[in-house]
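One structure is given below, encoded as structure tokens.
Complex shown without one protein chain; remaining protein chains in place.
Order of writing sets the labels: A and B. Residues in every chain begin at 1.
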Amino acid sequence: MTFRHIRSLAAFGALLAAGVATTGQANAKDLTLCWAAWDPANALVELSKDFEAKSGVTMKFEFVPWPNFADRMLNELNSGGKLCDLMIGDSQWIGGAAENGQYVKLNDFFDKEGIKMSDFIPATVVGYAEWPKNSPNYWALPAFGDVVGWSYRKDWFARPELQAEFKEKYGRELAVPKTFGELKDIAQFFQKREIDGKTVYGAAIYTERGSEGITMGVMDVLYSFGFKYENPDKPYDLEGYVNSAEAVKGLEFYKELYDCCTPPGHSDAYMSEDIDAYKSGQVALHMNFAFTWPGIHADANVGGEKSGYFPNPAGPDGAAYAQLGGQGISVVSSSEKQEDALAYIKWFAQPEIQQKWWEMGGYSALLKVVEDPKFATSQPYAQTFLDSMAIVQDFWAEPAYASLLQAAQKRFHDYVVAGQGSAKDALDGLAKDWTQVFDDEGKY
Amino acid sequence: MLKSSVDRVAEATPRAIANRMHGLSDRALAWLFVGPSIVLLLAVNIFPLIWTIRLSFTNFRVNRPNAEVEFVGLKNYLNILSDRDIWLTMQATAHFLIWTIVLQVLIGFTLAYLINKKFRGNDLWTTIIVLPMMLSPAVVGNFWTFLYQPQIGLFNYAVGFLTGADPSSFSMIGDVSLAPWAIVIVDTWMWTPFVMLICLAGLRSIPGSIYEAAECDRASKWRQFWTITIPLVLPFLMLAVLFRGIENFKMFDLVVQLTGGGPGSITELTSINLKREAFEKWRTGYASAYAVILFVTVFGLASIYVKALNKVKQR
Partner (left out) sequence: MSSYSVTEPSPRQKWAAGILVIGYALITILPLVWIITTSFKSPSDAIAYPPKTFFTPTVEGYVNVFTTRTRLSPEQLQALGEPTTWYDKLVRKDGLVISGPSRFAERFTNSVIIGFGSTVLCIVLGTAAAYAFSRFKVPLKDDLLFFILSTRMMPPIAVAIPIFLMFRSLGLSDTHAGMILLYTAVNLSLSVWLLKGFIDEIPIEYEEAALIDGYTRFQAFYKVVLPQAATGIASTAIFCLIFAWNEYAFAVLLTSGNAQTAPPFIPTIIGVSGQDWPAVAAGATLFLVPVMVFTILLRKHLLRGITFGAVRK
């Protein structure tokens, strides 16, 4: 390289810098919507073409994969970034976003446009829109209903030889499990079984460490075992609820399930890893959010009649709950295009758009859509979705959510995957961590 | 102090040259030349450092713009130093540091020694060995998770092929006892070439006449190796260790992509832990104190090491 080369390099650098300046100027008539990168987001891109045609606004999208979603988007909100005009943020962010003024409060807008929260599934309104919970302060419009449930290999369950063997071993039919105990039996039954010349495994569950994976999975099971976030009569009183004997049993169950019945290398699995395991025919049972079901139903390997769906089975005392997923759509306070953003929400809330949303694989939270008599039979998983949606619970949505989640991720992963300490230790530790967080928050 | 050094730059310029100047004075030129760099370093390195120290005495949180910022004294520091989990991440970091350095020094020196035999085509093969260290650790680390997959991963398959073990029977990333080694293996793969290059520079700096003299004294090859090669390469080797030490103390990208700190918190190195505190829990004040502690640690260790290094050099 000679000096002349360097000079031309410098000129190129200057040219590029000039290029940045021009590309930096955003089109006045565009909106950026931020969400997770997953199937429903792709469907929303298609759906939004109608809005673009009607409004003349160009929609831009920023989709971030789940393991990085919270990290990236909360960073975006906290840095006061202007990237996102609309945010389909996770349900647990609502407390922080509301208290720190990161989302626009939507009450006036809803009143003006005649959008009524009573038209939406109640659990989604509480979960995605309200802060403080159970008060009529709305920060989002329920956009995508989601809940943890199970899909299973209906075709394997239907094999006579397997049915016979299962009956002989467990004294009951090989069928959709009614309790978590039954679920584990089935998982154990399939673990390392040869099916069509391939070794298959029991269940794909959530074990991811980096974001929220293992917490979503463990909580999904703990609720039905009797776990409570706090003393119902005394908020933020955790001792004896978070680490109750029932909760300890639930956590022990989750570890047993992880140890006995998951595929090899299942130590860091969340939504996409679990889908992979299920779609590649590795597992009989598959814990995942309902959003995966349209994709499974359409899949060439495991789709159609090969798969069935069921909501969370019951715990030892017969109680059944499920972990809420899903998100509401909010307007970001630092956006300079709030008018257009609100217009988008107005468009999105229309019943016919919501109907189309459901048809494209988006779980609408509008009662008019889900209460339609044709809804439950419109897809094989529609009824399971409704049943699951009726039993949801959600993780803390406090402003300190991130610290609470981090503590849970660590305690659960340390115990379930890394095998350190006992379930009691893990939950005692968790109660201590959470109490510390709330203490820092000045809750006591 | 900085101001005066720039001034002294100008003052110290030989008068003969200064007299010949046209246009800008030397003093102005020195200002012009050093100034922007100093300003940029002050703005992006020193000012933030001071800000970090200030924040470390508060309970400030980035995600709570409305909350009142309180001065909490040394509370953050005391909390960190008494936190068992932080000592565990320090242990994980120490394990990673020590083993990567040991392996990289052994393999790197051996390779350099072999390459120094000057076989035909050695520079091309050297370049190929160097390739991994030129690449993005995050991108490569991410791909290594694929190589480490039980069953389908190339690494597990290769180990299975060589040892006869079932490739799906172990998970480098998921197993508590293997994960610390999984990150050591990838770092060693990536950075051995660095140690190798520095050792090579050391080996090539030894004049052949020393060996010839030793040969005349009938010293055995083995003895030559221990009395000539090793002592003369040692300062170079120690430098390589210093750089790898500092780099791996800072290690973030590779390990975040490989294990994300898991399983549990087995491979949660200090940088990863710090990132969780600062950018996931958003405990800015606490994380600032943590950052200051790390800086003092690495600076202190490096200074002691450099003193030792200078002693070796003087010998």
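Just so it is clear, a contact is a pair of C-beta atoms (placed from the backbone, for glycine too) under 8 Å apart; a residue touches a chain by one contact, two chains touch by 3 or more.
Nothing here was measured: the structure is a model prediction, and the numbers come from that model.
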Out of A:Thr207, A:Thr292 or A:Ser364, only one touches the absent chain, namely A:Thr292
Full-complex touch with the removed chain, picking from B:Val105, B:Ala182 or B:Ala278, is B:Ala278
Logged for chain B, residues touching the omitted partner chain are 1-2, 5, 8-10, 12-13, 17, 20-24, 26, 29-30, 32-34, 36-38, 40-41, 43-49, 51-52, 55, 62, 107, 111, 114-115, 117-132, 134-140, 142-144, 146-147, 151-154, 157, 167, 189, 194, 197-198, 200-201, 208, 211-212, 215, 236, 239-240, 243, 246, 249-250, 252-253, 257, 270-271, 274-275, 278-279, 284, 287-288, 290-292, 294-295, 298-299, 302
Even though one chain is not shown, chain A touches it at residues 1-3, 5-6, 9-10, 12-14, 16-17, 19-20, 24, 32, 34, 37-39, 42-43, 45-46, 62, 64-65, 67-68, 72, 75-76, 79-81, 83-84, 272-273, 275-276, 279-280, 292, 294-295, 298, 300, 361
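Here, only the chains that are shown with their structure count from here on.
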Chain A to chain B, mean C-alpha position gap in Å, rounds to 38
Chain B partner, complex, touching residues on chain A are 71, 74-75, 77-78, 96, 99-101, 209-210, 264-268, 399, 402-403, 406, 410, 413-415, 417-420, 440
Within their complex, chain B touches chain A through residues 59, 62-66, 85, 149-151, 168-169, 171, 173-176, 259-266, 276, 279-283
